[in-house]
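Excerpt of the complex: some chains, original placement.
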Amino acid sequence: MLPDLMIEPVVRAALLEDLGRAGDLTSQAIVPADVSARLAVVARKKGVVSGLSCARLAFQLLDPRIAFTARLADGDAVEPGAVMALVEGPARGMLSAERTALNLLCRLSGVATATADLVAAARGHKARICCTRKTTPGLRALEKQAVLDGGGLNHRFGLDDAVLIKDNHIAIAGGLRQAVTRVQRAVGHLVKIEVEVDTLEQLAELLELRVDAVLLDNMSPAMMREAVAMVNGRMAIEASGRISLETVPEIAATGVDLISSGWITHSAPILDIGLDALD
Amino acid sequence: MLPDLMIEPVVRAALLEDLGRAGDLTSQAIVPADVSARLAVVARKKGVVSGLSCARLAFQLLDPRIAFTARLADGDAVEPGAVMALVEGPARGMLSAERTALNLLCRLSGVATATADLVAAARGHKARICCTRKTTPGLRALEKQAVLDGGGLNHRFGLDDAVLIKDNHIAIAGGLRQAVTRVQRAVGHLVKIEVEVDTLEQLAELLELRVDAVLLDNMSPAMMREAVAMVNGRMAIEASGRISLETVPEIAATGVDLISSGWITHSAPILDIGLDALD
């Protein structure tokens, strides 16, 4: 769980984006300053929770007098109707922050839910579901946490915390070995190196070098199985390309270590969550 | 089309989010500074383009020597294989900016495509498709533009540029008329007022007041038709709730003016777009 210090700038910017220059015209005109309200954050669909801290901060940045009491934690599974949190305090600020809180909570829970669905599809195999860098600009840290909340693992967070050598790099370097060698000379001892391969010939070449992981790009399950046999535990194997709820079981069964999906961050539908008035 | 001045901060932040502290470890190690490349931005699926300025800025902020030549414009329809733009210049910067450029372009084109799909579903009726405030935090301005590129219309951009009175406001005000009256006293002559109603009784009450638009919340097509008859052109009618490709034709046929969808911004899948090396 990230400290508030890291989340607050995103939530603050989201609130200000919604408040614009004139603030909440409707609530300012209609809701007296002294009216209180009690609301429940309620799941409308089945899924996995992520982003409760964002929702809490949205309300409390708008008005520190609003109390946000989480009933569940990030990573918890919810059924429709489940109460995720209670929100109590001045009604005006609550209404002004509502959409921002939900926009973040629904989106992150959507990522967690999509991840959990793929995780479930891989159940029974050692393969872990992981994410990619195909995240929403500005929300990478939060979406990566949502992947963890959904039971997945994190791939690298950016261009700078691990090396991933792709076809273009290999072509420019003049070969896989040259590319790997250049990288090994440049990076420190705490940087892992992964290489993307399209063919088993490339994989064979790669096995002669010392890298930490291989990404099998768009291979058939049969090829993947062969790759797993070739590697034989000497490095982590990530399967990538055409990952979906339908294909995951077969891919997981090949024995790969990781199945990476861009879909869980770039195209996962939100989890429908609403605010219900209590009293 | 927004001026670059408004887009640049988002693109710059997205690049820096990906570059982190150490920059592109892989490309810095492998790609010599003087190697050039030519890439094509190519649609992999059918859809509508949005976000070309973002993609251009991603490459040019990373390295101003990179030339980005758009072959299409935002709002254009594409078939799989369509070349949307050419990117030429130093290869290192191109590889470092690639993911950021695509993350923005794919997402915004996804929004435009989803919008265009709903627009197509409403064809033959006067109903226009419009968006909501259920946008990605930090990207509202860009996603609203993508809705325009997809042929839709924009709903309000925030809490501050129009009034939308909802059930909570009405409850706190002690009635629809009280809520509307408070707002009318407070806002200037260039602010439109829309009111959400759940029942035709509420609509009847609303017709006695002077507001600009009504939002029919989760009404059946039959009720919508009745509402259209009651309003009889005296204000804009927006249908909301359970909007999907399947329901839009029937809703559009009721004669409403607008059909608003949160899905086109919060859950639209991206449009798959890639970068292909040329020669």
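Chains here go by letter, A and B, matching the order in which they are written, and residues are numbered from 1 within each.
Convention: contacts are C-beta pairs under 8 Å (C-beta built on N, C-alpha and C of every residue); 3 or more make two chains touch, one makes a residue touch a chain.
Note that this is a predicted model, so its numbers are computed, not measured.
Here 2 copies of the chain are placed, and the complete complex recorded in this file has 6 of them.
Convention: only the chains that are shown with their structure count from here on.
Averaged Cα coordinates give chain A a centre that lies 22 Å from the centre of chain B.
Against chain B, the residues of chain A that register as touching in their complex are 10-11, 13-14, 17-32, 35, 37, 91, 95-96, 99-100, 102-104, 106-107, 110, 133-140, 157-166, 168-169, 171-173, 179, 182-183, 185-187, 191, 263, 266-270, 277.
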